[in-house]
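Please read the structure below before turning to the comments.
Missing here is one protein chain; the remaining ones are kept as they sit in the complex.
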Amino acid sequence: MVTYNIQYFALLREQRGLDAETVESSAATAEELYAELATRHGFTLPTTALKVAINDDFSKWQAPLSSGDTIVFIPPVAGG
Amino acid sequence: MVTYNIQYFALLREQRGLDAETVESSAATAEELYAELATRHGFTLPTTALKVAINDDFSKWQAPLSSGDTIVFIPPVAGG
Amino acid sequence: MPNPQTFAISGEDLEIENLKQQLLDSHAGALATFEGWVRNHNEGQAVERLEYSSYPALANKEGQRIIEEAFEKFEIDAAIARHRVGMLEIGGIAVWVGVSAAHRGAAFDACRYIIEEVKGRVPIWKKEYYSSGATDWVNCHQET
Partner (left out) sequence: MPNPQTFAISGEDLEIENLKQQLLDSHAGALATFEGWVRNHNEGQAVERLEYSSYPALANKEGQRIIEEAFEKFEIDAAIARHRVGMLEIGGIAVWVGVSAAHRGAAFDACRYIIEEVKGRVPIWKKEYYSSGATDWVNCHQET
(Lines give C-alpha, C1' and ligand atoms only; values in the text may rest on other atoms or scores of the structure.)
Protein backbone atom coordinates (compact mmCIF):
# COMPACT_ATOMS: atom_id res chain seq x y z
CA MET A 1 0.00 0.00 0.00
CA VAL A 2 1.26 3.46 -0.94
CA THR A 3 0.05 6.96 -0.18
CA TYR A 4 -1.50 9.27 -2.76
CA ASN A 5 -2.68 12.86 -2.42
CA ILE A 6 -5.93 13.45 -4.22
CA GLN A 7 -7.36 16.89 -5.05
CA TYR A 8 -10.97 17.22 -6.10
CA PHE A 9 -12.52 19.89 -8.31
CA ALA A 10 -15.98 20.75 -9.60
CA LEU A 11 -18.46 17.85 -9.75
CA LEU A 12 -16.01 15.41 -8.14
CA ARG A 13 -15.46 17.78 -5.24
CA GLU A 14 -19.20 17.97 -4.77
CA GLN A 15 -19.65 14.19 -4.98
CA ARG A 16 -16.74 13.54 -2.59
CA GLY A 17 -17.63 16.39 -0.24
CA LEU A 18 -13.92 17.20 0.12
CA ASP A 19 -11.32 19.42 -1.59
CA ALA A 20 -8.48 16.98 -1.00
CA GLU A 21 -7.57 13.83 0.84
CA THR A 22 -4.68 11.44 1.34
CA VAL A 23 -5.45 7.81 0.55
CA GLU A 24 -3.69 4.49 1.05
CA SER A 25 -4.10 2.32 -2.01
CA SER A 26 -2.59 -0.59 -3.87
CA ALA A 27 -3.55 0.98 -7.22
CA ALA A 28 -0.53 1.14 -9.52
CA THR A 29 -2.02 3.52 -12.09
CA ALA A 30 -4.39 6.50 -12.07
CA GLU A 31 -6.94 4.33 -13.86
CA GLU A 32 -6.94 1.75 -11.08
CA LEU A 33 -7.04 4.47 -8.45
CA TYR A 34 -10.06 6.16 -10.02
CA ALA A 35 -11.93 2.85 -10.31
CA GLU A 36 -11.32 2.24 -6.60
CA LEU A 37 -12.42 5.75 -5.56
CA ALA A 38 -15.40 5.83 -7.91
CA THR A 39 -16.73 2.61 -6.36
CA ARG A 40 -16.12 3.86 -2.83
CA HIS A 41 -17.64 7.35 -3.33
CA GLY A 42 -20.16 6.82 -6.12
CA PHE A 43 -18.52 9.12 -8.70
CA THR A 44 -20.75 9.29 -11.77
CA LEU A 45 -18.22 10.31 -14.45
CA PRO A 46 -16.54 7.53 -16.46
CA THR A 47 -12.79 7.72 -17.09
CA THR A 48 -13.60 8.30 -20.78
CA ALA A 49 -15.06 11.68 -19.76
CA LEU A 50 -12.16 12.57 -17.46
CA LYS A 51 -8.54 13.53 -17.85
CA VAL A 52 -5.95 12.97 -15.20
CA ALA A 53 -3.07 15.08 -13.89
CA ILE A 54 -0.17 13.75 -11.85
CA ASN A 55 1.83 16.36 -9.93
CA ASP A 56 0.13 19.21 -11.82
CA ASP A 57 0.77 17.89 -15.32
CA PHE A 58 -1.55 16.05 -17.65
CA SER A 59 -0.70 12.36 -17.67
CA LYS A 60 -1.78 9.07 -19.22
CA TRP A 61 -4.20 6.93 -17.25
CA GLN A 62 -1.78 4.02 -17.45
CA ALA A 63 1.30 5.91 -16.22
CA PRO A 64 2.72 4.24 -13.09
CA LEU A 65 2.12 6.14 -9.84
CA SER A 66 4.70 6.75 -7.12
CA SER A 67 4.04 7.09 -3.45
CA GLY A 68 3.38 10.71 -2.52
CA ASP A 69 2.12 11.67 -6.00
CA THR A 70 -0.64 14.25 -6.20
CA ILE A 71 -3.41 13.05 -8.48
CA VAL A 72 -6.25 15.13 -9.92
CA PHE A 73 -9.13 13.67 -11.92
CA ILE A 74 -10.30 16.39 -14.29
CA PRO A 75 -14.01 16.57 -15.15
CA PRO A 76 -14.99 17.84 -18.61
CA VAL A 77 -13.87 21.45 -18.80
CA ALA A 78 -16.31 24.27 -19.48
CA GLY A 79 -14.44 27.54 -19.48
CA GLY A 80 -15.45 30.64 -21.36
CA MET B 1 -23.55 70.22 -73.99
CA VAL B 2 -24.91 69.40 -70.53
CA THR B 3 -23.90 70.33 -66.99
CA TYR B 4 -22.36 67.91 -64.52
CA ASN B 5 -21.36 68.43 -60.89
CA ILE B 6 -18.05 66.78 -60.06
CA GLN B 7 -16.77 66.14 -56.55
CA TYR B 8 -13.12 65.26 -56.02
CA PHE B 9 -11.62 63.21 -53.19
CA ALA B 10 -8.14 62.11 -52.12
CA LEU B 11 -5.52 61.96 -54.90
CA LEU B 12 -7.93 63.37 -57.52
CA ARG B 13 -8.71 66.33 -55.27
CA GLU B 14 -5.00 66.96 -54.95
CA GLN B 15 -4.35 66.65 -58.69
CA ARG B 16 -7.33 68.88 -59.56
CA GLY B 17 -6.68 71.35 -56.73
CA LEU B 18 -10.44 71.60 -56.14
CA ASP B 19 -13.06 69.84 -53.98
CA ALA B 20 -15.81 70.25 -56.56
CA GLU B 21 -16.64 71.92 -59.83
CA THR B 22 -19.43 72.21 -62.37
CA VAL B 23 -18.48 71.33 -65.92
CA GLU B 24 -20.09 71.62 -69.35
CA SER B 25 -19.47 68.51 -71.37
CA SER B 26 -20.76 66.49 -74.27
CA ALA B 27 -19.74 63.23 -72.51
CA ALA B 28 -22.67 60.81 -72.40
CA THR B 29 -21.18 58.40 -69.85
CA ALA B 30 -18.95 58.63 -66.79
CA GLU B 31 -16.23 56.87 -68.78
CA GLU B 32 -16.23 59.55 -71.46
CA LEU B 33 -16.38 62.28 -68.84
CA TYR B 34 -13.37 60.90 -66.95
CA ALA B 35 -11.34 60.58 -70.16
CA GLU B 36 -12.08 64.22 -70.94
CA LEU B 37 -11.19 65.45 -67.44
CA ALA B 38 -8.10 63.23 -67.14
CA THR B 39 -6.69 64.72 -70.34
CA ARG B 40 -7.52 68.26 -69.25
CA HIS B 41 -6.13 67.95 -65.69
CA GLY B 42 -3.47 65.24 -65.96
CA PHE B 43 -5.10 62.70 -63.66
CA THR B 44 -2.77 59.72 -63.26
CA LEU B 45 -5.23 56.99 -62.28
CA PRO B 46 -6.69 54.79 -65.05
CA THR B 47 -10.42 54.02 -65.01
CA THR B 48 -9.50 50.40 -64.23
CA ALA B 49 -8.24 51.60 -60.83
CA LEU B 50 -11.26 53.81 -60.17
CA LYS B 51 -14.91 53.29 -59.37
CA VAL B 52 -17.58 55.79 -60.12
CA ALA B 53 -20.60 57.05 -58.20
CA ILE B 54 -23.51 58.92 -59.73
CA ASN B 55 -25.70 60.86 -57.30
CA ASP B 56 -24.07 59.14 -54.32
CA ASP B 57 -24.50 55.58 -55.52
CA PHE B 58 -22.00 53.28 -57.16
CA SER B 59 -22.67 53.10 -60.89
CA LYS B 60 -21.40 51.47 -64.05
CA TRP B 61 -18.96 53.47 -66.17
CA GLN B 62 -21.24 53.06 -69.18
CA ALA B 63 -24.44 54.22 -67.47
CA PRO B 64 -25.92 57.23 -69.33
CA LEU B 65 -25.54 60.57 -67.54
CA SER B 66 -28.24 63.19 -67.14
CA SER B 67 -27.74 66.90 -66.92
CA GLY B 68 -27.31 67.98 -63.30
CA ASP B 69 -25.94 64.60 -62.14
CA THR B 70 -23.31 64.62 -59.43
CA ILE B 71 -20.38 62.41 -60.43
CA VAL B 72 -17.59 61.17 -58.18
CA PHE B 73 -14.56 59.26 -59.42
CA ILE B 74 -13.44 57.02 -56.56
CA PRO B 75 -9.70 56.33 -56.18
CA PRO B 76 -8.64 52.95 -54.73
CA VAL B 77 -9.92 52.84 -51.16
CA ALA B 78 -7.57 52.34 -48.22
CA GLY B 79 -9.60 52.37 -45.04
CA GLY B 80 -8.63 50.63 -41.80
CA MET C 1 -31.87 44.39 -36.68
CA PRO C 2 -29.22 47.01 -37.30
CA ASN C 3 -30.12 50.52 -36.28
CA PRO C 4 -29.04 53.70 -38.14
CA GLN C 5 -26.08 54.22 -35.82
CA THR C 6 -24.39 50.91 -36.61
CA PHE C 7 -21.90 52.39 -39.07
CA ALA C 8 -20.49 55.87 -38.96
CA ILE C 9 -17.60 57.95 -40.14
CA SER C 10 -16.30 59.99 -37.23
CA GLY C 11 -14.21 63.14 -37.19
CA GLU C 12 -13.61 62.70 -33.45
CA ASP C 13 -11.72 60.11 -31.41
CA LEU C 14 -13.64 56.85 -31.08
CA GLU C 15 -15.07 56.23 -27.60
CA ILE C 16 -14.71 52.52 -27.53
CA GLU C 17 -16.04 51.82 -24.04
CA ASN C 18 -19.17 53.69 -24.98
CA LEU C 19 -19.56 51.71 -28.20
CA LYS C 20 -19.04 48.44 -26.36
CA GLN C 21 -21.73 49.35 -23.87
CA GLN C 22 -24.14 49.68 -26.78
CA LEU C 23 -23.45 46.05 -27.66
CA LEU C 24 -24.11 44.80 -24.14
CA ASP C 25 -27.24 42.73 -24.17
CA SER C 26 -28.09 40.03 -21.68
CA HIS C 27 -28.85 37.63 -24.52
CA ALA C 28 -25.37 37.84 -25.98
CA GLY C 29 -22.58 35.61 -24.73
CA ALA C 30 -19.77 36.56 -27.09
CA LEU C 31 -18.21 39.83 -28.20
CA ALA C 32 -15.55 39.94 -30.90
CA THR C 33 -13.89 43.27 -31.61
CA PHE C 34 -11.31 44.63 -34.00
CA GLU C 35 -9.29 47.80 -33.62
CA GLY C 36 -6.98 49.22 -36.24
CA TRP C 37 -4.22 51.52 -34.99
CA VAL C 38 -1.90 53.79 -36.91
CA ARG C 39 1.39 51.96 -37.33
CA ASN C 40 4.79 53.63 -37.26
CA HIS C 41 5.86 52.05 -40.54
CA ASN C 42 4.44 50.83 -43.83
CA GLU C 43 6.34 48.98 -46.55
CA GLY C 44 9.66 49.91 -45.02
CA GLN C 45 9.00 53.64 -44.62
CA ALA C 46 8.81 55.36 -41.22
CA VAL C 47 5.32 56.84 -40.87
CA GLU C 48 4.87 59.96 -38.73
CA ARG C 49 1.11 60.31 -39.04
CA LEU C 50 -1.83 59.49 -41.26
CA GLU C 51 -4.70 61.42 -42.71
CA TYR C 52 -7.93 59.63 -43.47
CA SER C 53 -10.59 61.22 -45.62
CA SER C 54 -13.86 59.91 -46.95
CA TYR C 55 -16.69 60.51 -49.35
CA PRO C 56 -19.20 60.71 -46.50
CA ALA C 57 -22.52 60.26 -48.31
CA LEU C 58 -21.46 57.05 -50.00
CA ALA C 59 -19.20 55.82 -47.19
CA ASN C 60 -22.02 55.83 -44.67
CA LYS C 61 -24.40 54.16 -47.10
CA GLU C 62 -21.89 51.45 -48.03
CA GLY C 63 -20.87 50.88 -44.41
CA GLN C 64 -24.50 50.44 -43.45
CA ARG C 65 -24.97 47.92 -46.27
CA ILE C 66 -22.00 45.91 -44.99
CA ILE C 67 -23.52 45.72 -41.51
CA GLU C 68 -26.83 44.59 -42.98
CA GLU C 69 -25.03 41.89 -44.95
CA ALA C 70 -23.35 40.70 -41.75
CA PHE C 71 -26.79 40.34 -40.14
CA GLU C 72 -27.98 38.30 -43.11
CA LYS C 73 -24.93 36.03 -43.21
CA PHE C 74 -24.31 35.40 -39.51
CA GLU C 75 -26.39 34.77 -36.38
CA ILE C 76 -25.49 37.94 -34.54
CA ASP C 77 -27.25 40.16 -32.03
CA ALA C 78 -25.64 43.53 -32.64
CA ALA C 79 -22.83 45.12 -34.64
CA ILE C 80 -21.18 48.52 -34.62
CA ALA C 81 -18.43 49.91 -36.83
CA ARG C 82 -16.73 53.30 -36.73
CA HIS C 83 -14.05 54.75 -38.97
CA ARG C 84 -12.10 57.80 -38.01
CA VAL C 85 -11.29 60.55 -40.51
CA GLY C 86 -8.86 63.43 -40.10
CA MET C 87 -5.24 63.53 -39.00
CA LEU C 88 -4.13 60.67 -36.75
CA GLU C 89 -0.88 60.22 -34.86
CA ILE C 90 0.95 56.91 -34.34
CA GLY C 91 -1.08 54.69 -32.02
CA GLY C 92 -4.33 56.48 -32.82
CA ILE C 93 -7.38 54.31 -33.42
CA ALA C 94 -8.45 54.43 -37.06
CA VAL C 95 -11.23 51.86 -37.07
CA TRP C 96 -13.28 49.88 -34.55
CA VAL C 97 -15.68 47.00 -35.18
CA GLY C 98 -17.59 45.15 -32.46
CA VAL C 99 -20.05 42.29 -32.89
CA SER C 100 -22.04 40.50 -30.20
CA ALA C 101 -23.68 37.12 -30.66
CA ALA C 102 -24.90 34.17 -28.65
CA HIS C 103 -21.99 32.09 -29.96
CA ARG C 104 -18.38 33.06 -30.53
CA GLY C 105 -18.04 31.63 -34.04
CA ALA C 106 -20.66 33.99 -35.44
CA ALA C 107 -19.19 36.94 -33.55
CA PHE C 108 -15.70 36.32 -34.98
CA ASP C 109 -16.95 35.62 -38.50
CA ALA C 110 -19.11 38.72 -38.64
CA CYS C 111 -16.45 40.97 -37.12
CA ARG C 112 -13.92 39.82 -39.66
CA TYR C 113 -16.41 40.11 -42.51
CA ILE C 114 -17.21 43.69 -41.58
CA ILE C 115 -13.61 44.88 -41.33
CA GLU C 116 -12.60 43.13 -44.57
CA GLU C 117 -15.51 44.64 -46.48
CA VAL C 118 -15.04 48.10 -44.96
CA LYS C 119 -11.40 48.06 -46.04
CA GLY C 120 -12.29 46.82 -49.51
CA ARG C 121 -15.43 48.77 -50.36
CA VAL C 122 -16.01 51.88 -48.28
CA PRO C 123 -14.72 55.09 -49.91
CA ILE C 124 -12.13 56.06 -47.33
CA TRP C 125 -8.59 57.09 -48.27
CA LYS C 126 -5.35 57.17 -46.40
CA LYS C 127 -2.52 59.64 -46.88
CA GLU C 128 0.72 58.74 -45.17
CA TYR C 129 3.16 61.36 -43.91
CA TYR C 130 6.69 59.98 -43.72
CA SER C 131 9.60 60.96 -41.50
CA SER C 132 11.39 61.96 -44.71
CA GLY C 133 8.81 64.72 -45.26
CA ALA C 134 7.25 62.93 -48.24
CA THR C 135 3.57 62.01 -48.39
CA ASP C 136 1.70 59.34 -50.28
CA TRP C 137 -1.86 58.32 -51.06
CA VAL C 138 -1.91 54.63 -50.21
CA ASN C 139 -2.94 52.30 -53.09
CA CYS C 140 -2.87 55.08 -55.72
CA HIS C 141 0.29 54.17 -57.62
CA GLN C 142 -1.20 53.00 -60.89
CA GLU C 143 -0.60 55.24 -63.88
CA THR C 144 -2.91 55.87 -66.82
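Labels A, B and C are assigned to the chains in the order they are written; within every chain, residues are numbered from 1.
In this section, a residue touches a chain if its C-beta (ideal position, glycine included) is under 8 Å from a C-beta of that chain, and two chains touch if they have at least 3 such contacts.
Only a predicted model underlies this, so the values are computations on that prediction, with no experimental measurement involved.
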Shown chains touched by the chain that is not drawn here: A, C
Chain not shown, touching residues in chain C: 17, 24, 26-41, 90-91, 102, 104, 107-108, 111-112, 115
Contact footprint on chain A, counting only the chain that is left out: 7, 9-11, 14, 38, 43-46, 48-49, 53, 56-58, 72, 74-80
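Assume only the chains that are shown with their structure count from here on.
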Contact pairs, highest-scoring chain pair: B-C
Chain separated most widely from chain C, comparing mean CA positions: A
Chain centre separation in whole Å, for chain C relative to chain A (CA means): 50
Averaged-CA centre spacing for the pair chain C and chain B, given as whole angstrom: 26
In chain B, residues with contacts to at least two other chains: none
Residues of chain C whose C-beta touches two or more other chains: none
